[in-house]
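One protein chain is absent from this view; the other protein chains keep their places.
Up next is chain A:
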């Protein structure tokens, strides 16, 4: 019997098999704090041990089963009750019975698909975690361990520049150019603004990076805009024929890769906003979407990922044998 604290209870601890060697990545939590979590990529195996420690020595722990789950889910803040799970794997560690002493269980989720990057935003959160549960009649004991997933890309094959002429008839004509349409997170935006006609009194010009998080579908779509950066590129009044250079280093800003229609639940897109301000504080602006992508840090991690991906397609036998060897 376990009520009023007279029964047996236990503590669960999840330890990864490669906890010593695996890299950690910083990730912002919902309340803005930065924490470090183990970093995983798509296709990597998630393995380790679940330690169950009995609190009161000598007493037995009755249970209805012990299991561990690997979950990838999307949580919309305005609809917290509904979690949308896009990855859900279970491994049973123990059948219903009882534990007479503390015990350790091994687990392995082989070559787990992790299709999306972890994301914590203003109105939505996408997270991956391990959850070990001891089922009991009255109340379960469970422990969660969050991990962070990053999606890597290689240099895009096609990456055309953005060049456009915009303006207000007879008042202001400019031609803006950005050297690429797809930038990686540590890239540099190189561009220029060329003035064709200036009949207003411009005081200065800046370029902003705007992040737009879109949640919901159909009539209940909600956009949350956040100005990530404001960078002044010109101070003073330009005249016709002048060319203003742009050089904006992205590594200094908190950016994520562009995420389009993730599991049909949300999107995160980035825009460059070119703003001209005149002497009467009137603002003239032109917004342009750019695609951001995450580049692998080391070449090795890219080919490792490719190897795992081909193993997944080629067949299970040789791959799982190799994985079992690695985890021992």
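Please note the rule applied: a residue touches a chain if its C-beta (ideal position, glycine included) is under 8 Å from a C-beta of that chain, and two chains touch if they have at least 3 such contacts; residues count from 1.
By definition in this document, contacts and distances are computed from a predicted model.
Peer 1: So one subunit is absent here. Using its UniProt record, which name fits best from "NADH-ubiquinone oxidoreductase chain 5", "Sorting nexin-12", "Defective in cullin neddylation protein" or "Transcription factor IIIB 50 kDa subunit"?
Peer 2: UniProt protein name of the non-displayed chain: "Sorting nexin-12".
Peer 1: From the listed residues A:190, A:210 or A:277, report the one that touches the chain absent from this view.
Peer 2: Reading the full complex, the residue touching the unseen chain is A:190.
Peer 1: Using the definition of touch stated at the top, determine which of A:36, A:137, A:260 or A:282 touches the missing chain.
Peer 2: If we include the chain that is not displayed, A:282 is the one touching it.
Peer 1: For the full complex, which residue in A:29, A:243 or A:287 touches the chain that was left out?
Peer 2: A:243
Peer 1: By the contact criterion defined above, which parts of chain A meet the unshown chain? Give residue numbers in ascending order.
Peer 2: 154-155, 168, 170-172, 177, 179, 187-188, 190-192, 194, 197-201, 237, 239-243, 245, 247, 278-280, 282, 299, 302-303
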